[in-house]
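The other protein chains are all here in position, but one chain of the complex has been omitted.
As written, the chains take the letters A, B and C, and residue 1 is the first residue of each chain.
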Amino acid sequence: MGKSLVGMVGSGVVLGSFILSVMAWMQVKESGAFEANAFTWLEVGSLHIEFGFLVDELSSLMMLIVTGIGFLIHVYSVGYMHDDVGFHKFFAYLNLFIFSMLLLVMGSNYLILFFGWEGVGLCSYLLIGFWYKNKEFGKAARKAFIMNRIGDLGLLIGMFMLFNEFGSLNYKDVLGAGLSSSYAITCICILFFIGAMGKSAQIPLYTWLPDAMAGPTPVSALIHAATMVTAGIYLVARSGVLYTASPDAMQLVMYVGLATATFAATIGLKQNDIKKVLAYSTVSQLGFMFVALGVGAYTTAMFHVTTHAFFKALLFLGSGSVIHAMGGEQDIRKMGGLKKYLPITHLTFLIGTLAIAGIPPLAGFFSKDEILTNTYYGGGSFVFIMLCITSVLTAIYMLRLYFLTFRGSFRGTREQEHHLHESPLSMTLPLIVLAILSVVGGFLGVPEWMEHKLGLHHTLNGWLGNVVHNAAHPAVTEMFEYTLLAVSIAILFILALAVRTFYISRKTLPEPDEEEIGIVKLLSHKYYIDELYDAIFVRPIQSLGTFLHDYIEKPVIDGLVNGFGRLSKSSGKLIRLLQTGNTEFYLLGMVLGIIVIFVLNFIM
Amino acid sequence: MIEILFYVLSFVSIVTGLMVVFAKSPIHSVLSLIVTFFAIAGQYILLNAQFLAIVHIIVYAGAIMVLFLFVLMLLNLNKEAEPNKDIAMKLAGVISASLLMVTLTGALHGSVVPEATLAVNTSNGLVKNLGQVLFKDFVVPFEISSLLFLAAMAGAVLLGKKHPSQITDSEIQKI
Amino acid sequence: MAILLVLIPLLSACSLLLAKGMAKSIAVVSSLINLGLTFFFLSQFNNEGGFQFGDDLIWVERLGLHFHYGIDGITLLLLLLTNVLTPIILIGSFGRKYDNEALFYGLILLMNAGLNGVFMSLDGLLFYIFWEITLLPIWFICAIWGGHDRIRITLKFFIYTFAGSLLMLLALIYVYLQTPGIHSFDITALYAVKLTAAEQCWIFWGFFAAFAIKMPVWPFHSWQPDTYTVSPAPGTMLLSGIMLKMGIYGLIRWMMPLAPAALKDSGQIAIWLSIAGIVYAAIIAIRQQDLKRVVAWSSISHVGLIAAGIMTATTAGLQGGMLQMLAHGINVVGLFLVIEMIEQRLNIRDMSLLGGIAKPAPKLAVLFMIIMLGSVAVPLTNGFVGEFLLLNGVFQFGIWAAAIAGLTVIFCAVYMLRIYQLTMFGETNQLTATTPDVNPREFWLLAILCVPVLFFGFYPQPLLDIARNDIENLLKIIAVSN
Partner (left out) sequence: MPISIDHYVYLSTVLFCIGVMGVLLRRNAIVLLMCVELMLNAVNLLMAAFSTHFNDPSGQVFVFFIMVVAAAEVAVGLAILVMVYRHAKSVDIGLFNKLKG
């Protein structure tokens, strides 16, 4: 098949599934959730698992995101991957990913979710290691898969506990049951959260995500920003009823989310690889979502998933466009002034930056604002303040990225400068669509004051209300909202100016790697977490392997077995000495033997 | 009368038996053994086993011992010098043999032999009776023993013959 | 009727020696006939429980020996595995020229006969006899056509497994002597014997010794990595693909029903041993350089999980164990086939010297990937279903046991991806740059193996249905005796 045909088929089927998703969404809207069982996958004893699908408000939202953004990224890939020899393979993997992701969100029980869950992990592995000739890429792929598997084990055991507790893995049976808080439920929630940690890159299982940027950029956009990594959010939101019954687990989710958000944001400040910055930004944003889940704001988390999918996919695709133009260069120290060469990319990237930074009325503002509001009431002031600081950090690193890449003067080689060009239509079109979505996406969930003032509705809250709903909190005072709005706008402008002054007017550049010192070095080396993990997990296990093989297996276990052999051999050698060959000696032995037998006979 | 005869014969057989063991020259051993056999044949007669006694003398004294003598003569082994044994080994031999005797007699001492149930039949040892038992009840072992003889004969011939490859060149020239 | 499965390969093995020139074709035809027969039995099989297609001939009346055999669901699954894999192993061996072909293929057929016999026999002594018969051909295969240092290694293998099975024989005879009237080795008579808890404990360990060495369960495994490595590829495949299932089958058919009370205490120790083996073998597998050795250690790890799951005596554990036996058999044979193909092409198995084979041999890379994923137990491959059920069974035994056994999920990914990456990914080097891709024979072999890997991952229920009632009955026997 020719490349254009492959691209058309690959994108076409995703478009088809997008259209079907829209239809499913309409059906749900009209007549509520519906379930369909394909066949009985497994029936062993009391364990009965249907290969079944459940389309309700939550899953249809995810389906729309997955297929919609998936389609855009497919289109983008046609342009981006055009010159790659693995073009066919790429689209095959990408479509396999869409399949797995849909399985994940559409399953009617936890096991089908798990199928998709591992399926997307596999596709992620295949796509990160897409350029398999590079050893480092292969390692990154392996790391991603293995870290995901650690989480998967948590999820798997959580499922066993769940089955033990409820006798079923179906969402309906589990989530419909009246729940009271119990130790088992807390355990299940924590185990599920471990699964979510792996998939959604939370502390301590987040280090794979930045490394996953080894994959082609569309992959980073689709899998490692917009869809797969939000599967953890989906899982927790889906199990919202369970989490609500376990305040302890919620606390854990919140604090882990908060820690990840802050931690990743600080690392993002000093990264110089355009994709790495975005990767840490993703980790940080996922942390935001978990904080929202931790305070019981499930729909808010889903709202942020949606808006984040728009602007983060946009940013990644934009960065892909930049990398494409730069001929594979990813270091922002060698970019600069790309505004005039890549006008469309620049504009859309700017929109994405502003959206993630939280400038009203772009999408990021609404969702982040809602998270902050919910945290204020549900999480206590410490969490709220930390999260606000993290939002500020988000704005800083994104603005830094923007200014260093697009403003100022070009710092690359002449050759690169000569090569600079705007990307083809198949790449810019998705950028434009996503930019529009990033602008208007926020109106899916407007804050309360807008509801009153402008007569708009929080569509998403109402929509998802049938599946999960936010924990109740007191009505937000308008004063608070206005303050938050004003302060955030003010801070953003000040920041924008400051960052601009720092990097553009003063032409300060991030120092080369070897000149970094102190905290800067610490940050750019990501707090040495990779090295730490290497030292406390990877190497010990490897040396344990060598140790077991060399010092336990060979001398002890095998030694014992061989010892038996040696024992019989050496005892044979010893007993052989009795055979002197001296006939009289044998005769004597015989006679003595007879005597002994007689005596024994006599005694008994 | 019979008792005296028994004791005399016993004495003779034990003494000559000891002589077999302790005689320096193998020839003396052979001769003593022949005497022992005669004494034992006398015991057989005392036991009313006349035919057995005759066969005993013919087979043992007449055939086997002659064979021994022949071999001794042929090989010219009539030397008194036998390589000396370890004194410890000798001592061990004597001690263990006596030990064996002590344990055996000790063991037999307590045993009770059931009294004979049938009336004494003095004609048991006659050829006619024995022949009947031998060819009626024991005909199969009898035939097998004849096979054994055949095999022993063949074996003895085979062993006694010089292997062709062992014949040296000088011997060939002699022929 | 079912005895044909033993007789056909046996007679073909004899005829091989007469018609030496046609060794290959006779062997393949015979194994295919067996395959067809197995499918015939499958089509006629009634899964309501109980033994079918069998017969009960009196063998030595005074000793109560019967030539009693039959097929139930558990047996059928294993026959399916044996007779599907045998032709694949046979055809897979055509890539290499073996000296004295007739003997080689004859021994493989003999192996096939013995394995079918083990799985079908319903008389204790008959089982033991077949059990030992299988040891001989495989030992000859390994000792004649093996690699470096084969005599020492295979002798160890032989003596070790033989010593284990003698303990089993002792246990069998003990139970036999407890049968009322004229003693009998018949399975129903043996099941009916009531033993005290202390006796059952001894019986349990007697059987366990034999089965644990055969599988092998930690710490009775030390013969296995060396033997797998040194054996010729078909020998390794027979050992790992089918023969180790004999041990697991023995657990199900003989050990657990004969010593059910011992499962409570001794069984716990045995389960923990198996679980220890999972982690131990996996950690060692991570550090191995020889491809065959990695798969050998991984096999110990996988089998540990199967043994642990089965000894929990839960429906999930037993069903999972049955499925995983099939899955492991198929996957491990696939892996060894791939390794053999690499070895035939490049003459090495050391991973540090390989790399980048995906470029010159993309088809091989894809097929290897599918089989590897099955082995890693990614959902929707056959490996996952069994692993899921087994871990579920182990979970019912204890949550910590499940957590530790579950580490296999992680470690298996670590070492499998490692071998895949080191062989297939990366830059090609001088050696691997011109690796030829699979030829049609190899392609179809691997492709046929990939079919069940994917199909039974998607739809495992047909396999589960085959043995469902027999497993329930077995569990009832175990429960009643308690």
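Throughout what follows, a residue touches a chain if its C-beta (ideal position, glycine included) is under 8 Å from a C-beta of that chain, and two chains touch if they have at least 3 such contacts.
As the structure is a computational prediction, the values presented were derived from the model and not from experiment.
Engineer: Going by the touch rule at the top, give the shown chains the omitted chain contacts.
Structural biologist: A, B
Engineer: Residues on subunit B that touch the omitted chain in the whole complex?
Structural biologist: Per the touch rule, subunit B residues meeting the hidden chain are 2-3, 6, 10, 13-14, 17-18, 20-21, 26, 29-30, 33, 36-37, 40, 43-44, 46-49, 51-52, 55-56, 59-60, 63-64, 67-68, 71-72, 74-75, 77, 82-83, 85, 90, 92-94, 96-98, 100-101, 104-105, 108, 113, 116-121, 124-125, 129-130, 133-134, 137-138, 141, 145, 148-149, 151-153, 155-157, 159-160, 162.
Engineer: Using the touch rule from the top, list residues of subunit A that touch the missing partner.
Structural biologist: Residue positions of subunit A that touch the missing chain: 575-584, 587-588, 591.
Assume only the chains that are shown with their structure count from here on.
Engineer: Which chain has the mean of its C-alpha atoms lying nearest to the mean of all protein C-alpha atoms shown?
Structural biologist: Per-chain C-alpha centroids compared to the overall one single out C.
Engineer: Taking each chain's centre as the mean of its CA atoms, how far is subunit A from subunit C in angstrom?
Structural biologist: 38
Engineer: Rounded to the nearest whole Å, what is the centre-to-centre distance of subunit A and subunit B, using the mean of the C-alpha atoms as each centre?
Structural biologist: 100
Engineer: Need the CA-centroid distance for the pair subunit B / subunit C, whole Å please.
Structural biologist: Centre separation, subunit B to subunit C: 66 Å.
Engineer: Give the residues of subunit B that touch two or more other chains, as numbers and ranges in rising order.
Structural biologist: Not one residue in subunit B touches at least two other chains.
Engineer: If a residue has to touch 2 or more other chains to count, which residues of subunit A qualify?
Structural biologist: If we look for residues of subunit A contacting two or more partner chains, we find none.
Engineer: In the complex formed with subunit A, which residues of subunit C make contact?
Structural biologist: By the definition above, subunit C touches subunit A via 156, 159-160, 219, 221-223, 280, 283-288, 314-316, 319-320, 356, 358-359, 373, 378-380, 384-385, 388-389, 391-392, 395-396, 399, 402-403, 406-407, 409-410, 413-414, 417-418, 421, 424-427, 459-461, 464, 468.
Engineer: Would you pull the subunit A residues touching subunit B in the complex into a rising list?
Structural biologist: So the residues of subunit A touching subunit B come out as 584, 588, 591-592, 594-595, 598-599, 601-602.
Engineer: Across the complex, what residues on subunit A touch subunit C?
Structural biologist: 39-45, 47, 111, 114-115, 117-119, 122, 125, 129, 132-135, 138-139, 141-142, 145-146, 149-150, 152-153, 156-157, 160-161, 163-164, 541-542, 544-546, 548-549, 553, 557-558, 561-562, 565
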